[in-house]
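Here it is, the structure in full.
The other protein chains are all here in position, but one chain of the complex has been omitted.
Up next, chain A:
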Amino acid sequence: MQAVVVADSYNRRFDPLTQKTPRTLLPLCNVPLIDYVLKFLDSNGVTETFVVTRTNADKIHQHLESVSSQFKSMKLTCVVSQGSHNFGDALRDLETRKQIDSHFILVTGDIVSNYDLRPVIEEHIARADKDKDCLMTMLMTQCDHEHPVRSIEEDTFVVVDSEDNRLLYLDSPEDGHIRVPLDRVMERKQVQLRYDLVQSHIFICTPLMLMQFHDNFDYASVFDLIRGVIDNEDIVGYKIHTAVSPKFYATRCANLTSYDAMTQDLMNRWTYPLVPDMFAPSHDELYQYKRSNIYLQPGCILGRRCKLLGSVVLGPGCVVGEGDGAETTLRGTVLGRNCTVGCGVRLRNAYVLDGSTIGNNCSVDHALIGRNVKIYDGVVIPHGCVIDDGVELGPDVCLEKHMRVSLEPQEASGDTMAGFVAYNEEHIARRRRQLSVLSERDEEGEDGQHDAAHSSAEESADDASEGAAEGHEPAPRPLNAAGFDLAVVGARGRGYAFVPELDFGEAEENTLWKEGSLEAAPILYIPRTMSRSSEIEEMPKEEDEDLDSLLGEDEDAEPLIDVDAEFEEFYSDVLELIQQRVKPDNVKGAPFSAIQVEITGSRAAHNMDHSDVCCAIVRAIITSADRVPRAKCERYLAQLTAAMSPFLQNYVETDMDQHVCIENVWEFCMENEHSRHCFKTLLFTLYDREVLDEDAILQWFEGFNPGEGASPAEKSLYDQAKQFVTWLEEAEEESD
């Protein structure tokens, strides 16, 4: 069995912490994430693993070499895919290397799982042998809807055939409703609609699956492939199956919320046997497991007034609460190697990496703190903060919620700009708030950075920095000696405020911690759907509308497209084009090919059919003559019509089209007094340019009789038409 680990997340949610080290090497309970992945694959009998990397490839390579001795039965190969921009690219890159020749397991580099895949693999292979269209098996785990590992971005439901577990549909709820297209349900006896599953990001694939990525270069992730297969079920014919087990643990560390939840799950032993006292590949010694899920390395020093309240992991060489100060309490906390924590400290769901120091009387709540961070006395780090390696904070500062601090000033990259543009209003507002706390000087420096580094990206950078610049005087901001941002990091601090970049189209909250993510969840949980749908329902409604909607009138019914309005828009587009691009005194010099392209585009946008296009053009030509003096009208129209004729021909093909075209010309000449006298000219031009043929005109003329009570306008047009027809007939006779 082969396996593929895609070890780059292609997003930057853990920045600034993952700027220099890849996320797969981020420790979870003091063990790098990738070790869990390798252990998982190893225990499932994988013999060859390809680790696909992009950024910081050397570090991952190094790490793999150091741990390869632990996985003797598994061959580890590091594949550097430097040019890849997403998951799909990585797989395409791998495909070109032709190293995958059998069924394989596909995982991301940041999962933790104790799944026993063997039965699933057997089933997968048996199925694939029978049916060549089976593409892959998608593993999912059951997870309560309120569990924090169920991230918002993955709020999906699936429809699965009860008999063979084939995946029929996968989508997210919309406007508070789960909608299952009927064709997925019909023709099947029983299907299951499941809204209690999360993706495990483990896939068992046939070799064919890589070909799919190769063939569809726009697939950016496995889910694009899944959507592609589902949506084109009839065309593609491939099948995806699912496997669900409530017994095993499988979660991806996709964002801070899941990092938090997974650490807790790990300490609470849901991932058994992947627990600190049984699995610590890079440590010499295993942890000692104590009551209430406390894991200690020998040699930890716990102070007299230190209380471990439960679910705590202390790495080797930790010193906690030594001294005579107030009580230090830890709950749900992980400390890395050689960390020091002072007295009177309150740590709740704090994840502190190796070598960091926390002074006295600090408080850390749901925060991720990097390596070798120094936190001086009296610092408060609230929900959702991420502190970069080597930052120093304090003393006596209080960070804002969800703040990130980096050691290096933030560099703006091309991606950043895209991210900035994608910011929603609220985020800019928050940034403003943050920056108003900051000193002004720093902001200047930051702006200077932007300008110097990316003058080309200024446009979008302005978006973001404008908000900040607006409310601020260019007064100097207090910086300390090394140029750090005092208001953020405190008097002795070293570091800068860091604004995380968002992935394209990603919801803002994904990067943040869910408030009260774990402990408070059962109590404080307010169903998202409830709050949302009640907002909708709050809107004033007719008395019995809910009834009506039930009794058949679907309130969600799409408004019918107003065809007339569409046509009017299209017509005004065409008219505008002609008015702007065609100079009355130089008709022939106008850029007709460009006009034609634009008309074609507009036609597609408004979904107009042939006759509409013809009608709009004729009308626009005639109407545009309004701006020409009456005397020049004839010449203008002749030239313009002649120029437009090749284009018009595309839309006037059949006899019927021609008839309609003549009718249009007639109608608009009737309406438009200004160019009425040009009817004959128009007919002639269209005839001359072979838009209309003789028969069509004669035929039309036969059926055209204004009668006795005709208005002068009609009469005038009739006379013109008659003149033209007479001319036609004469010309015919002559040619005979």
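Note that contacts are C-beta pairs under 8 Å (C-beta built on N, C-alpha and C of every residue); 3 or more make two chains touch, one makes a residue touch a chain; residues count from 1.
Note that in this section contacts and distances are computed from a predicted model.
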| item | value |
| --- | --- |
| Hidden subunit of the complex - UniProt protein name among "Vacuolar ATPase assembly integral membrane protein vma21", "Large ribosomal subunit protein bL17m", "Translation initiation factor eIF2B subunit gamma" or "Protein kinase domain-containing protein" | "Translation initiation factor eIF2B subunit gamma" |
| Option from A:T47, A:Q62 or A:Q192 whose C-beta touches the chain left out | A:Q192 |
| Option from A:P181, A:P591 or A:P629 whose C-beta touches the chain left out | A:P181 |
| Given A:P173, A:G310 or A:P395, the one touching the chain that is not displayed | A:P173 |
| Contact set of chain A toward the excluded chain (per top definition) | 145, 157, 159, 162, 173, 176-182, 185-186, 188-196, 527, 529-530, 533-534, 537-538, 541, 543-544, 546-548, 550-552, 554 |
